[in-house]
Structures are given as structure tokens and as C-alpha cells.
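Shown next, in C-alpha cells, is the structure this report addresses.
Every protein chain but one is kept in place in this view of the complex.
As written, the chains take the letters A and B, and residue 1 is the first residue of each chain.
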Amino acid sequence: MPGVISRILPRDQTFFAMFVELAETVKEGATALVEMLRRYDDPQGYAEKIKEIEHKGDTITHNLITKLNQTFITPFDREDIHHLSSRIDDVLDLVDAASSRMVLYQIRTVRPGVRELAEVLEQSAARILDAVRVLEKRDGILDLCIEINRLENESDRLSRDLIARLFAEEKDPVEILKWKEIIETLETGTDKAEDVANVIETITVKGA
Amino acid sequence: MPGVISRILPRDQTFFAMFVELAETVKEGATALVEMLRRYDDPQGYAEKIKEIEHKGDTITHNLITKLNQTFITPFDREDIHHLSSRIDDVLDLVDAASSRMVLYQIRTVRPGVRELAEVLEQSAARILDAVRVLEKRDGILDLCIEINRLENESDRLSRDLIARLFAEEKDPVEILKWKEIIETLETGTDKAEDVANVIETITVKGA
Partner (left out) sequence: MPGVISRILPRDQTFFAMFVELAETVKEGATALVEMLRRYDDPQGYAEKIKEIEHKGDTITHNLITKLNQTFITPFDREDIHHLSSRIDDVLDLVDAASSRMVLYQIRTVRPGVRELAEVLEQSAARILDAVRVLEKRDGILDLCIEINRLENESDRLSRDLIARLFAEEKDPVEILKWKEIIETLETGTDKAEDVANVIETITVKGA
């Protein structure tokens, strides 16, 4: 019987460890994006670095799902593990999408307020990492979910202001097209973070 | 034994009642949107009212999912309850997105045909409410799903015409950008209504 337990428990811990690794990667990507926008001296270099981080996230997600499909007993619902890893990976995809569009659209200077929007996304990623670290013990996890929801509201408000100003101030339609998409991509990143919080909340309520 | 039943049945009825409440909220939002576009004397006021309705919808959806996670026996598949509530809430999100963009883009006058497109969305919301009201007895529910699909086709045809006319008639690229998105947002609303119909159909066929 202890033999059975010892075969099951390490697997559980592997899942928790892999989620932490994935969330660390998302946080790393979001921090690189904020730095890219703050310095804006080498957008190409930062975009390549973020692309590498995004590939690392893909690999961890892929390994997580492969392990899920091979594991009989899991620490929580299979569907929830699947959703949680996919949703966390989605946040990183948006970080990558935002940084690569800066390069693709040959953006020369960062519009005021855009870096602040990316910082809200970075904070969301940091709170996801905090939440995933306590996924097993669940201490304070619901407060972290509430904070991620608050950050999504802040991002929503900030991005609306930025888009209103963009249409009011910018005269070049091509610039409007480019920046509207970059702003929306950053906002969608915090939307995806909110999706992560919703999955975490579901897991936590189920296990209560 | 009657004790067990009495503990289960009220819960079932709660789910049905919550779906009706959610669908009523979506219908309320869609009706406010049509009124906003018809009068267009106070877009800001209507957008704020719709935002409040959207928050109400979020709360009902959240309560529905919390209850789902705490309930052992449910009137139909847990996944289906989850999908149905999320999909209905998606329709309301699109109603809110359309109305808030009218304000964000500082739209002064409503282009011809756009109110009619919103009316199709309102009809879809009304048919969702009808369908949810008969979710338990299922009388005529599949005909309502067929009607929601028909409305989606009508919305698709209307929005294509509007976008073709927009590109043919409007010379200002910024106006094209704004209206293209508003039209697409309204059309996506009826797409989401069709997703609701598909979930209802799945639930109905399963239970047959």
C-alpha cells in the first residue's frame, strides 16, 4: 500500500512543479516585455528573446499534457489540469504577440500609457505565479484570484482610455490600425489571466 | 427517501431558475442596445446602463458556476451547465462591447442598417430566453434552436451587405475601421447566440 502511494504522490508533485515552472516562464516573458517597452533600444533583440521564452512555455505545456494523458490518478480533474495549463500558456502567447507586433509594424517610439498597460499584464502574471505556488495548500489563493480580476478591470479601463486618445489624437489611419491592435493585444493578455483565475477558482471550490 | 429527493429537487429547480434569470438579463441588454441605436440621444447613458446589466449577468453566471461546483447531482451534465451559462453570458459581453465601442469611437450618427442588425441580435436573445424557459419540459425547444440558427444566417447576410456598402461608400479609413468593428461585434453576438442553440440542442438530444 505505501508502494502505491509512493508511486502516486511524486506524480502529483510533478504536476504542481510543472505548473510553477510554466507560470515562472510567463512571468519571465511579461517582465521582458515591460523592459522592452521601457528601454526601447533594441526591440528586435527583446522580441527574439520573448519568442524563445514563448517556445519554452510551449514545451512545458506540451510535457504537462503528455504527462496528463499518461497518468491515471491526478491531483485534480483532468479537464481542469488541461484548461489550467492551456490558459496559462495563452497569457504567454499574448505577451509574444504584443512584442512581435512592435517589430513587425516597425514601431519607432512607444506611445504614452502603453508601457503602463504592459505593467498591469506583468502584475497579472506575477499573481498567477503566486497562485500556482499555493495551488496545493490553497492558502490565500482566492484573494489572488480576486486581485487578478481587479487587474483585468484596471487593464480594461487603461486600454479604453488609450484607444479613445488614439482615435482623438492620431491622424494617420495606419498608425491607428497598428496601435489599436497592440493595445488590444495587451488587454487580451490580462483577459486571459482572468480566465486562469477562473479555472483556479473552479479547482479550489471543487476541492473545498 | 423523500428527504433525499426534497434536498435534490430544489437544487435542480434553482439551476433552471438561474438560467432564466441570466437569459432575461441578456434580453434586457439587447433591448437597451436597440433603444440606444434607435434614439441615439444619450449613447453614454445607454452604454453605462448596458455595462451595469453586463455586470449583473457576470454575477449570475458566477453564482451559477459556484453552485455547480458545490452541487453533487445536477439536472444535466456538469460540462453542459458550464458551457450553457458561459455561452449565454458571451452574448451579453458582445452586446456590451458593441454599445461601449459606439461611445469609445465617439460615433455621432448611426449608419443605416446597423440598428436592424442589432434588432436581429435582440430577437436571438428573445429566442434564447424562450428556449431556457422550456429547458426542463423541452416543449418546442428544437424549433427555437432552428430559429436562432436562422437569425444567425440573417445577421451574417445583413452584416456582409453593411460591410460591402461601408467599403464602397465610406472614404475615411478611420470611419471604415470603426464601423467595420462595430458591425462585426454585432454579428459575433448572433454567432454566440448560435453557440447557445448548439449547446441546448446537445442537452436536448442527450436527454431524449
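We take it that a residue touches a chain if its C-beta (ideal position, glycine included) is under 8 Å from a C-beta of that chain, and two chains touch if they have at least 3 such contacts.
Just so we're clear, the structure is a prediction, and the values are computed from it rather than from any experiment.
Asker: Thinking of the whole complex, not just what is shown, which of A:17, A:73 or A:104 touches the missing chain?
Answerer: Checking the options A:17, A:73 or A:104, the one contacting the hidden chain is A:104.
Asker: Can you list, in ascending order, the chain A residues touching the missing chain?
Answerer: Touch set of chain A with respect to the missing chain: 65-66, 69-70, 79, 100, 104-106, 173-174, 177-178.
Asker: Tell me which stretches of chain B touch the chain missing from the display.
Answerer: 79, 160, 163-164, 167-168, 173, 176-177, 180, 202, 205-206
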